[in-house]
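Report on the following structure.
Only one protein chain is missing; all other protein chains are in place.
Presenting subunit A:
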Amino acid sequence: MLGRTLREVSAALKQGQITPTELCQKCLSLIKKTKFLNAYITVSEEVALKQAEESEKRYKKGHSLGDLDGIPIAVKDNFSTSGIETTCASNMLKGYVPPYNATVVQKLLDQGAVLMGKTNLDEFAMGSGSTDGVFGPVKNPWSYSKQYREKTKHKAHGENEDSNWLITGGSSGGSAAAVATFTCFAALGSDTGGSTRNPAAHCGVVGFKPSYGLVSRHGLIPLVNSMDVPGILTRCVDDAAIVLGMLAGHDPKDSTTVQDPVKPFTLTSLTDVSKLCIGIPKEYITPELSSEVQSLWSKAANLFESEGAKVIEVSLPHTSYSIVCYHVLCTSEVASNMARFDGLEYGHRCDIDVSTEAMYAATRREGFNDVVRGRILSGNFFLLKENYENYFIKAQKVRRLIANDFVNVFNSGVDVLLTPTTLSEAVPYQEFIKEDNRTRSAQDDIFTQAVNMAGLPAVSVPMALSNQGLPVGLQFIGRAFHDQQLLTVAKWFEKQVQFPVTQLQELMDDCSSVFEIEKLAAVSLKQ
C-alpha cells in the first residue's frame, strides 16, 4: 500500500480498502523503525492520529476533501506549524511553538492531509548535507541498502559497521529521507539554492522547486527572501503535481505571490516528444562532475534524441560566476533576516540583563551555530557602506546577467534544460565533514542555485543507481510559470527510466532487516 502513488492510495481510501487510521499507524510504525536515520525532529503522533480519525469520519460519510484526504505528509522544520514545536534545527528556536500555520501547511491540512511530523534539516536551512543542525545529522537510508553495504563491507570489517554512513544532502535531508523510507507520501522542503533538489537526488526521490512567486512563503522562516521557495518531495512526479495543484496560487499574506489565477491540473502523459527541444548547457560540464553522473546525463540526452526530441547544446555564459553571486546575495539577505532573533519576543533568551545590546549579543552567540554566525558576519561585511557598491550591488547586477542567460536560452526555442543535479552520488559523512559548510555549499550547489537566482521552476528526477548502488538524479529546468510543462516532461522521463518504486521498496526491505538484526546498535546510535 505504501508503495502506491497518491492517486492510487486515495482511491483505495475511498473504496475502503484501507482506512486513514491504518495508513497513519503504518507510517508511524515505520517512523519508529527508521528512527536511527534521524529524519524527524518532532513526530506529531497524537495530532496525526486525531487527523486520521477525522479523515476516516469524512470517508465513511462519503465527504472526502480530495486526493490528499487522509494522506500522511511531513513538513520540514522551518515551516511554522501551529501548536507544534518549530525549531529550524537551531538552539535559537528550541521550544518555540508558533501560534499559526504556514500557508502551505494550512492548505495541506485543509485538504485533509495527516501531519506525521517535522523533519530534520541543516540549521536554518544553511548547508548542503543536513549535517549541521542541533539535533544531529540525517543519515541517508541508502547507506543501509544491501548493495551499498556489500560494496563497502571490505572497508568496514572489525570497525563499527555503521561508520560509513552517507549524508542525505541538504538542507531538506530529513524530508527526503522521510519520503524515501515510505513514512509519508509527500514532504515539504524549502529550496533556496537547491535545498530540495539536492537531497532528492541523493535519496532517490523526486524533488520539485516551483517558480518563485507561485507558492506562498508565508510561515516559511525566511533565509533569502528573493530566492526562497517551498519545495515538494514525493516518490513520483505525478504526486508532486497533485501537491503543487493544492499549494499554488496567490496568497494575500505573501505579497510576493503572483496574482495570476491558478487551476489544479492533471499531468498528461506525453507520448510524443518530437516537438520538444531539450537544451544541454555546456558550461555545466565541469571537471568536478563525476564520470558516472556525466555518463547518465549523456544517456538521458540520447534517450530524448532517440525518441525524436531535438537535443541541442546551449550556453549559459555566466555560470561560473553564479555561485559567487549567490554567496554574496545569500549572506547579505541572511544578515538581514537573522536580525529578528533577539530573544525578546520568541526564541532563546540568555540570562544577561545589563543592557539590551549585551542581551542580544549573548542570546545570538548562544542560539546560532558557527555556520549561521559566519554567514551573518559575511553578509554584514558585504553590506557595509564601503563595500555595498562593490559587492552587494555588483552581485545584483551579475544576478541580472544570469537571469538573462536563461531568458535568452528559452527564447531561442528551448523548452526544457537537462542538467545533473549533483556532482556525484551521496558521499560518506566522514568525508563530507572534511571541508567546512561554506566550501561544501559552494561545491554542491553548483548546478542548482542558478535556478533560484532566476526564479525558474526545476525538478530533480531519480534516474538510476550508481556502481555503488546509490541513486543519481537529473535536473530539468523550465520556463518561469511553465511548471506544468516542466512536470509533464519530467513524468515522461520518469516513465522511461523506471527508477522509483522497485528500488525504494528493495531499500525498505534492506532497512527493515538492518533494524531487526541491529536493534541494539540502533539504541546506541541514538544521540
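Quick note on the criterion: a contact is a pair of C-beta atoms (placed from the backbone, for glycine too) under 8 Å apart; a residue touches a chain by one contact, two chains touch by 3 or more; residues count from 1.
Simple rule for what comes next: contacts and distances are computed from a predicted model.
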Answering from "Serine/threonine-protein phosphatase", "Importin subunit alpha", "Oncostatin-M-specific receptor subunit beta" or "Glutamyl-tRNA(Gln) amidotransferase subunit C, mitochondrial": the UniProt protein name of the missing subunit is "Glutamyl-tRNA(Gln) amidotransferase subunit C, mitochondrial"
Given A:Gly343, A:Pro420, A:Pro462 or A:Gly478, the residue that touches the chain left out of view is A:Gly343
Missing-chain contact among A:Ala403, A:Leu423, A:Ala464 or A:Val497 belongs to A:Ala403
Omitted-chain footprint on subunit A covers residues 96-97, 99, 212-213, 226, 250, 252, 255-259, 318, 321, 324-325, 327-328, 331, 335, 342-347, 349-362, 364-365, 368, 370, 373-374, 376-378, 380-382, 384, 390-391, 393-401, 403, 436, 438, 442, 453-455, 480
